[in-house]
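Here's the structure we're looking at; comments come further down.
One protein chain omitted, others in place.
Take a look at subunit A:
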Amino acid sequence: MEERNATGFYCSTSGTVFSDKESYLEHMKSDFHRYNLKRKVAGLPPVTKEWFEARRAQLASAGGPASGASPGLRVWVDPLTRKKFASENTWQAYTRSKKYAELVKKSGQPAPGPIIMTKSAEKSANERHEQELGEAQPSGAFSSKVGKGGKPRPAAAIPEDEDEDTEDGWETASDEDIVEALPANHDTAEADGEDTDEDVAPEQWEKWDVCRSLFDNHISKDLESNLAYMYKHYGFYIPDAEYLQDPEGLMKYLGCKLQYGRVPLYTRGDDPTAKQFRSLHAVQRHMVDTNQCRMVYEDNEDEYDEYYKYEDELLDNEGKELVVSDAPPSAMMTGGHELVLPSEHGTGGKILGTREFARYYKQRPRLEDSRESVHVNTMLARYRSLGIATIDGTKSLEAKKQTSKTNKDLKWEGKRNIKTEVWSNFVKELGKGVGRMY
């Protein structure tokens, strides 16, 4: 960080040089340096001191009453669309845009003022808002909701470490929006069973615009161009598109899955351990950043079952269903290996084989002679040639049983033999004059 320079001291984070040690050390302790450090960590280029001072002044003047926090941590929220803006300027720019004017006209109410709040408060408000069932008219109701939640918007917000200051006016969700655990917020949430992703009532699902891209909210001309756009920019495609019956429905479902479920599209719909994000923006940005702009489809057809129709396999080009007709087939394939010609039309039911099986067709298996006389004599001849005596079946079974020794007898015989042998060996070893008397 520090570089000993002949001319002075250099701070690489802020890119300034200090002539003497005191100013350098003072710089190190200042907010400006701290702010630059944060920028560096965030990957943003450093700012000059003047810029920094100007900014601070601006924030202090604009957000004075609402925030006592460090500048740059306040957010402008448009009640209509709940869009967040990092600075007054961006908010102004948005207000002047055509789209906003349209929205205002649609809502039929006068343009609402922006709601400026600190990041943390905004976040909690966000959570609370999204936990509620309906996306009711945000204007006016918003503050009431905030009040309902009973959660005070902390004026002295916890100092955030992140700061977003992107070039465009849109706030991009940061990783901090990811909720590791949805703690106390859930307890205060309305008991709507919002823990699961799919519990948003179906009537809410129709609100997603099919022309809107799932990953960056880009509005296309129509559904096809939207799909094309998503494919081009994010590589998103719909699997089994031939069997897709209701593309609009599917798009709306996916959109709502993102908006209400806030789980990425590559997770299954019924997965309870799925990572749930803070907001639509969060999940969208996550998908884009991790390059996972895909729809999970393997082993998961049930989730999208309503939108697909697989009986289409039977449809031919015209969309009419193919039925097994009684008309004589021209030719039939048998398991992909043989062709069976029909028995009429002069072809006589012949079977044409494939070249691969030519070696089998050439085989001439020798038929086995199954006559008993043949069998008996063959076996006898074989045994005789081997010199094995054949079983004499005429001797009565009882006689055989009597004469044959059982396994047990043989075992004892063997054991006795061994014992005798061992003993005699022992006696031999002992030498003359030693041993049993008998």
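Please note the rule applied: contacts are C-beta pairs under 8 Å (C-beta built on N, C-alpha and C of every residue); 3 or more make two chains touch, one makes a residue touch a chain; residues count from 1.
One rule holds for everything that comes next: contacts and distances are computed from a predicted model.
**Q** What name does the UniProt record list for the absent chain among "Diamine acetyltransferase 2-like", "Prolactin receptor", "Integrator complex subunit 4" or "Peptidase M24 domain-containing protein"?
**A** Listed in its UniProt record, the absent chain's protein name reads "Peptidase M24 domain-containing protein".
**Q** Have a look at A:Glu50, A:Glu356 or A:Asp369 and name the one touching the chain we're not showing.
**A** A:Asp369
**Q** For subunit A, which residues lie in contact with the unshown chain of the complex?
**A** 369, 371-374, 376-378, 380-382, 384-385, 389-390, 392-395, 397, 400-401, 406-407
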